[in-house]
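One structure is given below, represented as structure tokens, and several questions about it will come after.
Left out: one protein chain. Kept in place: all the others.
Chain lettering (A, B and C) follows the sequence in which the chains are written, and residue indices restart at 1 in each chain.
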Amino acid sequence: MIEDHPRVGRLQKDAVTESIVLNMGPQHPSMHGVFHMQLELSGETILAARPVIGYLHRGIEKLAEHRTYAQCMVLVDRLDYISQYCNEWAYCRAIERLARIEVPERAEWLRTMYAELVRVTSHLMWFGSVGLDLGGWTPVIYAFIPRERIFDFFEATTGSRLMPNYLRFGGVKEDVDPAEMEALHAYLAKDLIDALDEFDGLVTGNEIFLSRQRGLAPMTVDQAHAWGVTGPMLRACGSTRDLRIDTPYGVYDRLDWESCTDTRGDALARYSVRMREMRESAKMALQCIERMPAGEVRTKVARVLRPPEGEVYVRHESTRGELGFHIVSDGSPKPYRFRVRSPAFMNVSSLPHLCAGAKISEFFAIFGGIDNVMAEIDR
Amino acid sequence: MTVDLEAVAAAHSGRVDREGLDPAIVVPRETWRQLAQALSEAGVWFSDLTCVDRGETVEVVAQVCASASEQITLKTVLPNRDLTVDSLWPVWPGMDWLEREAYDMFGVSFVGHPDLTRILMFDGFEGYPLRKSFLLETEEKAS
Amino acid sequence: MFGQGLLKGLSVTGRRMLGKTECDMYPYRKRVLPPKSRIFLSMRATPDGKALCNACLTCQQGCPDNVIRIEQDPEDRKRAVSFRVNSGRCTFCGICEENCPRHALTFTQDFERATFDKGTLTYALIADGTATGACVIVERTEPEHPASAEGGEDVG
Partner (left out) sequence: MGLIENAERPNFILTTIDTLLRWGRSHSLWWCNAGSACCSLEFAAMGGARYDMDRIGSGLVRASPRQSDVLLIPGPITKKMAPIFVRVYNQMPDPKWVIAMGSCAISGGAFRESYSMTRGADTVLPVDVYVPGCPVRPEALFYGLLKLRARVRGTSNIGLAHREPIYVPPDLPPEWEAEVREFLGEHEAC
């Protein structure tokens, strides 16, 4: 009998599994920035999780109250540095609605094109980090190849790879060089699709990847609504909510596209929704280039804008979900209150629910699927 | 699905403010949670919660969606000397972090919140940064 | 069949391995950056050392980060004695370049500015009334467009 063995027997009888608390982060490479996670573990199983955020809290909302509306654009860029154009657009839409500024037709097309391109680069970054979280270095190296190509276009047309400061109230800063646009068209039509096919071959069919993602951290639509989850995470559980369709802005209603949804609600569904969204976004950007009308790109707006008194809340489909700008104006050149409803903040707040009961190695797979950006969460 | 704003506001001794760009339901703080409860039962989901410091008072502002495209603003006004309001956490669990943030930045206490601690700033931090009375050490602009 | 996806992934990496390289070989070959690229702030100046700046302070007042310090000549307020840029706090947003009524400011594409000494990140574009070596020499003396006073309000 094994119990009679002097060591094993006693261990089996007296051993008690105590739960331990494991601190992960804030300085940790898999944390996508400075994020701190307290996990209560029983063996390898997560009993409870408590995210600690705020390590990158820069006080953007307070700083914005000390800047003019145009200067705030610099802060808006740095809110979510992976989907800058979406942020700028949401902010511009809020101010344009508040100050009743018209946007020229061509500017709307340009904005839509940039927003969809940045959605591609954002999802590429997510694709790379998902691979990294699951222990593979290859996807991140591969994801940077198309990302750099699109960044080349951004830099040539707006002057900066990451922080463009390109959108203006009532349009965009300047028109795009047609030669650049043509080169981008050629790239989007062929090479980007090839690259996405390559990613599918690299990861999507991979049996190890599939078995780690399938059925992981399932979420229902009701749960997602209750936790405030939006964006691709919400669409992965079967909801069709997409602000690009529900509250049409830009030229989305004139483009031929469909919102990507999945019904499974697990980590694999989130993966597949984002992978398909990349293709849809590339398709939309292509259509924008093809159908874009000529014309003005900017209406004349006073350099120091003084919107009338009032408040506005604008919802925008950013790459991570519903991005809201709540601006209160008191008629002065500086915002009275500048509030950002950041999608990743709400998505990450669902993390304790999602990873309760999971294994510790699954935690990173769940965490990577949320696609969080700490700068946007902490603001 | 649409919500009859006037009826909902009247049922919770509030009023509908249509002056702004979006309609807003303004209720006294006593009926804040009941209003949310009633809306939640009507299938409304939430989108955001924040505060606006108006000097003498602090407004608690929640953005909710009645349908995919219909958006309603809920407001309640708290006097500066007594910043307490019922938590909406029992109605919408996702309000958890939003209310913690409002507490951290404005010092509004949400009664009934399970874990009302600072979320963005560290625990030893003093003051509520987004209040207008909290001043930044701004550099003097050269001119 | 289990393993099919793995083999497919391997074939992707294999193709890449035999394909052409993506690398720029940076220190040996430098990529030519597009002319719009905003790397470091510079000023247009004539060959005889006159900067196009007329010390209107638009850039200094519009700068969100307090990067630019201009000292006007007390006798001639349209002449800058010194124009200093603290690139250590600049966000390269381009607001100054966009607002400059004389189109005097421009960005250069020289990015090799890493330094051991933080002090050297502050550089002068005008010192003692003349343009310094950090300026871009242009032949033209007059601005492209006459100074437009469009919305020339103070940016507090």
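Just so it is clear, a contact is a pair of C-beta atoms (placed from the backbone, for glycine too) under 8 Å apart; a residue touches a chain by one contact, two chains touch by 3 or more.
Not measured: the values here are computed from a predicted model.
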Practice task
Sort by label and list the shown chains the missing chain touches.
Solution key: A, B, C
Problem - Chain not shown: contacting residue from A:46, A:60, A:130 or A:167 - result: A:60
Problem - Residues in chain C touching the chain absent from view - result: 22-27, 30-31, 39, 64-65, 86-92, 111-118, 121
Practice task
Spell out, residue by residue, where the missing chain touches chain B.
Solution key: 120-122, 124-125, 127, 129, 134, 136-139
Practice task
Spell out the interface residues on chain A facing the chain that's missing from view.
Solution key: 26-30, 33-34, 54-60, 62-63, 66, 74-75, 78, 81-82, 125, 128, 140-142, 144-145, 147-148, 161-163, 374-375
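The working rule: only the chains that are shown with their structure count from here on.
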Problem - Cα-centroid distance, chain B relative to chain C, in whole angstrom - result: 43
Handout entry: Whole-Å gap between the CA centroids of chain A and chain B
Key = 25
Exercise for the section: Among the residues of chain B, pick out those that touch two or more other chains and give their numbers. Expected result: none
Completion exercise
Going by residue number, chain C touches two or more other chains at 156
Problem - Residues of chain A defined as touching chain C within the complex - result: 67-68, 70-71, 73-74, 77-78, 138, 142, 145, 155-160, 163, 165, 173, 198, 201-210, 300, 302-304, 333-334
Exercise for the section: Name, in rising order, each residue of chain A that touches chain B in their complex. Expected result: 53-54, 57, 59, 61-63, 66, 97-98, 225-229, 241, 246-247, 310-313, 315, 322, 324, 326, 328, 336-337, 339, 341, 345-346, 349-350, 378-379
Problem - Parts of chain C lying in touch with chain A, wherever the complex brings them together - result: 2-6, 8-9, 11-13, 16, 22, 33-34, 36-38, 62, 64-65, 91-95, 98-99, 107, 150-156
